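One chain of protein is taken out of this complex; the other chains stay put.
When the chains are written out, they are named A, B and C in that same order, and each has its own residue count from 1.
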């Protein structure tokens, strides 16, 4: 079940330059959402500028308060307008949407790799995994310290994420995928979950394959409808048996955003 | 000389339901403006919704503070957005634009007829006429009391406007043009100036002609450029000698908004 | 009290607002948000004989008050639609119109033949105007002769109402409309999308994977409305107007221009309840203006207008 509602902004805070956390009162969505799902929202009420909604992962929920949170980076016109919306404003919201991450009962130890705001769909997953007693290792990567997402929230869950920044301003200096290689060399995991920029995902998938580690990835693509009706958000996916593989286009909004790491064609 | 500036909102007050007064810091415009001129402003910075600027008469100035004021009625999308702009916001402003009202040195007694927000271009005219020692009679009309514009401001100038409302909620119950007929019957004037809805202007022009009273009218037409470049704001105007009269289209923005009462074709 | 019902080529609709093909999936995608039975008619995604993979992403690009799409008729093919989608829609109390597209005349015919026996299909919308596939029908839609021949042949293989969907990418849409009517179309849908493109100046590349795409949304409304005005003046068959309809007012503009019904496309992406809001808004407008029957204002803006 999905809903189309007007959700009041209960809090809207700047976490770092260009990075915001938005809390919304949306009890229907809060109680239904599963990790990896997203909301599709209008940054401005009325008017045609911009015309389309914008999709954002549900970062966290507070079920007792009927709230959901999203974390977003200002990258263009829509997010710039969103950043100006004050508390108590109401946003046009659709959700929860999309196919959530899959849980495997047999998993005991999983590793998560997030690039920047790619942490957004993973935080709720971390919480769900911890609740199931799964051991969770989180790797966070970003260009620079200010672009890291979720470090404090993870610490509140008593997790110590391994951090990599390209400029060395925090943690390991280099790409998070190098960190991943190191961790996979040291330890074995039952599953990998990841979200981040496309080149990172490609490398994560390659590394995971090297270690024969399976997992899921949360993809992003420009969306129109968000519900599987327009076929706008297609992503190339491999299907069929090895040898006779074919490419088909799957809908990120309805058949994803979570896909299995191996089936996605990253370029 | 006209200017294109960013003007800070110094005050923005609701005068009545759907009626606002907006004060702007615009010293260049404040010191140049003549009665009857207007500004052309963007209700929202950036974006294409709405695309075009909106024209508003300059209602008043405070030269020592470098301010201009406009009075506007919320009638559609643009004015609705404008009404939400808070003090200290900056508006994109062009002005002063348009042909102002004409003064005739020989005039000693003039009558002004305003319909609703049609008072907007006339208030500065009243002030200028009074300064020249001209005796000014102002007739204000509106559908109902709440839609009257300028009553208090005129009282501050020690003028007592004659008021007509269609529903009788203030002053004379009926049309301001009936009041006009009465006044013209009682007294003679050297000139008439008017602004208001088109049917009112038509009737004012008819009545004035009956009394062989000349004058000027401030017209409104949808505008694009506001500076005479697009020919979008054309209004039909009679030219040529009686008998061999022709209709031409004149630009309200550059050849008006002030036109002589007799030359305009009202329907 | 207010009668919004209209009839298009024998299809009785409780109101004149339908979904536009390709913008409402196969209906199910929207059942969380509205009741399909509230629609005047449901027009499904363009369906081809064989499955189609669709075009390379990105397929959507937002433009000023519009969107470009280059979906490229991705669909599972008619057999799958009959097996997977139509049964679901069969039980809904809403007229079902299947939008068909093809490269070749034979494929259109095969599609019409396949659908002809299905009682649950109330009409066919023949897309001769998709700008997004190399041979996607637009060749038919921009050429009078091939459009005519196609419609004539289709007329001979099916008794289902034939709604022909026209392309706006033409010099003279009236000419094509008249020809297609003459050839046997029961109704006309207009407009499909306008061919457009966008460039990403930072990447120095077209934004869409397929380079060009079809423009829809409020940006195109003035063009769509003009075409509906021009065509409905000249043809006798009913016209279904579409292109940028976002609000009840927009829909009423099309009706007043001469359309019998309207379809809502891009608006569904902005508001999943758009169709219902539009229907409600139209009803309110009629109520407020003391008009009891929508047909009373059909073409109302044409009165005393000469061109």
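General remarks:
Here is the rule we go by: a contact is a pair of C-beta atoms (placed from the backbone, for glycine too) under 8 Å apart; a residue touches a chain by one contact, two chains touch by 3 or more.
Please read all numbers here as calculations on a predicted model, not as lab measurements.
Note on the chain not shown: across the whole complex it touches A, B, C. Here one chain is not drawn; of C:47, C:127, C:169 or C:260, the residue touching it is C:169.
Across C:21, C:47, C:63 or C:103, the residue that sits in touch with the chain not pictured is C:63. Shown as candidates are C:40, C:72, C:123 or C:244; the residue that touches the absent chain is C:244. In the full complex, subunit A contacts the hidden chain through residues 48-49.
Mapped onto subunit C, contacts with the missing chain fall at residues 63-66, 68, 142, 169-172, 194-199, 201, 204-206, 211-212, 215, 217-223, 225-226, 229, 244, 249, 252-253, 256-257, 285, 297, 300-301, 303, 305, 307. Listed for subunit B, the residues touching the missing chain in the whole complex are 1-4, 42, 48-53, 92, 94, 221-236, 247-249, 254.
To be clear about the criterion, only the chains that are shown with their structure count from here on.
Taking the mean Cα position of each chain as its centre, B sits at the greatest distance from subunit A. In whole angstrom, the spacing between the mean C-alpha positions of subunit A and subunit B is 56. Between subunit A and subunit C, the centres computed from C-alpha atoms are 36 Å apart. Work out the mean CA point of subunit B and of subunit C, and you get 47 Å between them.
Annotation for subunit A: residues touching 2 or more other chains are 48-49. Contacts with at least two other chains are made by residues 64-65 of subunit C.
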